[in-house]
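A single protein chain has been omitted; all remaining protein chains appear in their positions.
To keep things simple, chains are lettered A and B as they appear, and every chain counts its residues starting from 1.
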Amino acid sequence: MNARRIVITSGKGGVGKTTTTANLGATLAKRGRRVILIDADIGLRNLDLVLGLEKRIVFDLVEVAEGRCQLRQALIKDKRFDSLFILPAAQTREKDAITAQQFATIADAAAEQADYVLIDSPAGIETGFRNAVAGAAEAIVVTTPEVSAIRDADRVIGKIAGEGKPIRLIVNRLRPDMVRSGDMLSVEDVCEVLSVELLGIVPDDEEIIDTTNRGEPIVLDDANRLRAIYDKIARRLEGELVPFTRFDNQTLFGRILDALKAG
Amino acid sequence: MHQRQDSVIPGGAIEAAVTLSESSEASAAGVTLSESSAASEVEGPSTKSGRAIVITSGKGGVGKTTTTANLGTALACRGASVVLVDADIGLRNLDIVLGLENRVKYHLLDVLEGRVTVEEALVADKRTENLFLLAAAQSREKDEVETFKLSALISRLRERFDYVLIDSPAGIELGFKNAVAGADEAIVVCTPEVAAVRDVDRVVGLLGNRFRPRLVINRLRPQLVKKGKMLSVDDVNGILRLPLLGVIADEPEIIVTTNRGEPLALRTVTPTGAAYHAIAARVAGEDVPAPIPPAAKGSFFERLGSLLGGGR
Partner (left out) sequence: MTLLRGRLDGLEVTLSGRDLEQAFGELEARLASQPSFYNGASAVAGFGTTLPAAADIARLRGLLLQAGITLRALSGSSEGLSALAQAENLQFEVGAAHLSDSARSLVADFAGARGDIAARRKRGEASVRRAKLEPQARAHSELRLVEALPNTLYHSATLRGGQALHHNGNIVVVGDVNPGAELIATGEILVFGRLAGTAHAGAQGDEAARIYALELTATQLRIATFIAAEERERTAAPQPEAALARRGQIVIVPLHRLGELDDSGTTPA
């Protein structure tokens, strides 16, 4: 198998890269794909926490890079899905413990064993970010509908676009009530500024914080609407044309839809 | 708080900006810039030494920039002279949060690389007297900042301002290290989430013995805490064990004002505004008990009150 290697990044911290990586990974695994998640945030690892696997870490990314263990020894199988694995970052090291080349090699090695390799990038645009991108052939940029986040996403898109890697956008933490009252930017505003292909729109959800605290990805909760949303994202990722969920602002989404149909 | 006249500060014209303000209270409110820069030319090294505080967190998106902007605003409202330094080169945001993005002519690297003086680069805040911004560069990289030059700049700023607040980037890489290098105090910002607590703990470890960081807990939702769906202040500080500077509850107003570039600290009647003013007071050395927002009574906040009121 040769996996699609996708980096999930954002520029701005705290917009939901790790949560997106975990939930998208879980959703793909649920669909029967073999998924390896790589946490590239050396020194500030969180992907393991978000999946509730922090107690199962024996080896980490840096030890694989230094040849002290094999990749398969470091991979941790998820508690719930047989085809979901995570390669955790190191916690007691710093981002320069690994080179971009080493990271790319590991991502390639993972790609040989999976359908999808999702790389959780650190915040910012420094070494950690560069290493994460080096391991990927595509990118998903996550942003929230806030000016600062969009500005940072724009910077990041500029950096990745230069490498010829396809980029798609997820707008996270949307609050339709605030869009309506004019207090938050609309998805259309965001897309207008960033001009990259829209992959998904994820509404804000109160439950998310609790689920990440408990280490249970929200897509496991049948009752939560985010499950269906991530399902759509996964389907779009796999090439299906799936209409975006209408959150009460009809004209806005009508326009996006038209744009999609046209182009 | 008086409205100052609108102006982009031309090169070397700090004195001009001060004389533009309408009230004579301007010069009474703390040391004015013109006085202090004159002093440093005539009398040699100034004896005045402001405090340089870095605001950091490790985790992104917890509210470092918002805290920097609001704390700075609140301190300036109390009469202190404050300069905010955005150390997030390449991903600058402090200017947006203050609504000053259209007024930034020069940035930090312009100063460090000697193209302009710091006076030329400082942007005066639109609304608050004695509050200035030194913006980050947007199209540059963090490794272009020479650490010792930034420390030297911070030292110079300390001679002219009561407070130099440094907004650190997320992460623990070079940008973070540079932001910390010039500071002598630290404030760490954390949200009530396990991942944020882990990251802050890491940062506190990296800050080492030079600092005794104080903690601001941001985005708390008391209703969720009561339902057991969010970490409480005790949960967070049970691990971090830091002196607690303040707790900010989550309000939808915060996003709105951030998007509009109006720091909430300007609205002291709001719980958030009041909380920032209380934090400013504690930073300035006062012993301030936590105000109990009218909306959220109950044992949680009473406990919080005793936690904060009992000392820093």
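Assume a residue touches a chain if its C-beta (ideal position, glycine included) is under 8 Å from a C-beta of that chain, and two chains touch if they have at least 3 such contacts.
Because the structure is a prediction, the values reported are computed rather than measured.
**Student:** For a quick check of understanding: of B:K64, B:R198, B:R214 or B:H277, which residue touches the chain that isn't displayed?
**Tutor:** Hidden-chain contact among the options goes to B:R198.
**Student:** For the chain not shown, which residue from A:N2, A:Q73 or A:Q101 touches it across the whole complex?
**Tutor:** Looking across A:N2, A:Q73 or A:Q101, the contact with the absent chain belongs to A:Q73.
**Student:** Just checking the interface: what residues of chain A touch the absent partner chain?
**Tutor:** Looking at chain A, the ones touching the missing chain are residues 43, 54-59, 63, 68-69, 73, 91-92.
**Student:** Touching the missing chain, which residues of chain B?
**Tutor:** Listed in rising order, the touching residues are 198-199, 201-202, 204-206, 239, 241.
Keep in mind that, in the parts below, only the chains that are shown with their structure count from here on.
**Student:** Whole-Å distance, chain A centre to chain B centre, using C-alpha means?
**Tutor:** Chain A and chain B have C-alpha centres separated by 30 Å.
**Student:** Under the definition above, what is the set of chain B residues touching chain A in their complex?
**Tutor:** Those residues of chain B that touch chain A are 58-62, 65, 90-91, 93, 96-97, 138, 141-143, 169-175, 192-195, 198-199, 202, 224, 229-231, 252, 255-256, 258-259.
**Student:** Within the complex, which stretch of chain A touches chain B?
**Tutor:** Counting only chain A, the residues touching chain B are 11-15, 18, 43-44, 46, 49-50, 91, 94-95, 122-128, 146-148, 151-152, 155, 175, 178, 183-185, 206-207, 209-210, 212-213.
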